[in-house]
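These notes are about the structure you will find just below.
Every protein chain of the complex appears in place save one, which is left out.
What follows is subunit A.
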Amino acid sequence: MKYETQKVALPFFMVAMALFTLQVVFGLLAATVYAFPSFMTDVMPFHIMRVSHTNLLIVWLLIGFMGCTYYLMPEEAEREIHSPNLAYLQLAIFAFAGAAALVGYQFGIHEGREFLEQPFWVKVLITISFLMFLFNTSMTLHRGRKTAINLVLMLGLWLAAVFWLFAFYNPTNLAVDKLYWWWVVHLWVEGVWELIMASLLGYLLIKMTGVDREVIEKWLYIIVGLALFSGLLGTGHHYYWIGAPSYWQPLSSVFSTLEVAPFFAMVVFAFTMFWKGSRNHPNKAAMLWALGCPTIAFFGAGVWGFMHTLSFVNYYTHGTQVTAAHGHLAFYGAYVMLILGVITYAMPQIRRVQPYNQVLNMWGFWVMTSGMCFMTFTLTFAGVVQTHLQRVLGMNYMEVQLQLELFYIMRLGSGIAVAVGAGMLLYAFFGPAREQVPAGGTQITAGTGSA
């Protein structure tokens, strides 16, 4: 850690991981209801578990992005964070808003649009906190060195804030409501968040492989270009069946197919830089995450997205468990793994020790990632069966769900594996630091040509 204020990131990472833990807990509860429908019906109905699960994800990812940005910015801008106190204050506001929303949900206090359920005043607090964050980091950037990494990162964060404003617009006409709702939801996760993802990944690769910045930053522009060229018009794959004109079907079938390209480019990018690199970075666990993140994102967001994005396929699969399968692996690969990777990279430096608990961290990686993949497979099988029975044969929804019980039980099992993996990882991050270097490390040593 070259700059003292990089340690601002630590409380962000801690809050993010606490909320991540809660997200997994609510996910387990909801998965249990799928398998055993009478579970907790009188205590906590399903919709409360579900809103808690999704909102915790969104809030902790945003806090994670902030932590990553505070960690990265001093090194990239070559100066200290503009105001560490402002950072702590905006974290407190954001965490308070998130916690208030979560507690409110348990008592039925919320607005009613999916993912945007936060009460109005919580939305306002989130906006204020995020603007404070943007001011703080932008001032640091403004006075410091400008690189492609920190410029693309800040562009992604600013655009995320701009598109968030559509969350305040809720027209009476349901079709119009949905039209602009996607301006937040899609333009975040399949648009500007990819800028954040690619730049953080680029940062990790520069640091760990030692490949020339010029090369990495050129790749970065190509990747984020592919992301926005495909992702903006790709939004239309959500406009097929909500009362929009029919031209979205051919148009967005093409453009959302192209949405695979930036994810594929990120895989090629990460692995190419890994093999080209000359630096033998001691943090093998962070390297594993930096390679795993684009790989799982490619399958979860890219392949699983493509699987049901063509309009004539989506006509049958829209709103089934196929969507749930895609959603889980896409978020996990693209954003969860990204933040966990940055934390894995940053924590030893923040704690001022050599990379530690690496073997346990990698166990966490494999257990959690395997669990998420298995979960995705079970939901995909459930979705295919559901699509056929309900959308082709026209069977009643509830009867179809009874046919899917086995898949839901297996999904619960995979969820437990994810929880175990998450537990290992959290212990590796925050537990006592033991120097663990993986045996036979040459296979994962960048650039030694030992492939």
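Here, a contact is a pair of C-beta atoms (placed from the backbone, for glycine too) under 8 Å apart; a residue touches a chain by one contact, two chains touch by 3 or more; residues count from 1.
The rule is short, and it goes like this: contacts and distances are computed from a predicted model.
A chain of this complex does not appear here, and its UniProt-recorded name among "C-type cytochrome", "Multisubunit potassium/proton antiporter, PhaC subunit (TC 2.A.63.1.1)", "Acyl carrier protein" or "ABC-2 family transporter protein" is "C-type cytochrome". Note that of A:R79, A:H318 or A:R351, the residue touching the chain absent from this view is A:H318.
If you put the hidden chain back, the residue from A:V224, A:L288 or A:L340 that touches it is A:V224. Across A:L131, A:L174 or A:L406, the single residue that touches the chain missing here is A:L174.
Hidden from this view is one chain, which touches subunit A at 33-34, 37-38, 41, 45-48, 50-51, 108, 110-114, 117, 148, 172-176, 178-179, 183, 214, 217-219, 221-222, 224-225, 228-229, 232-233, 235-236, 238-249, 251, 268, 315-316, 318-321, 323-324, 390-398, 401.
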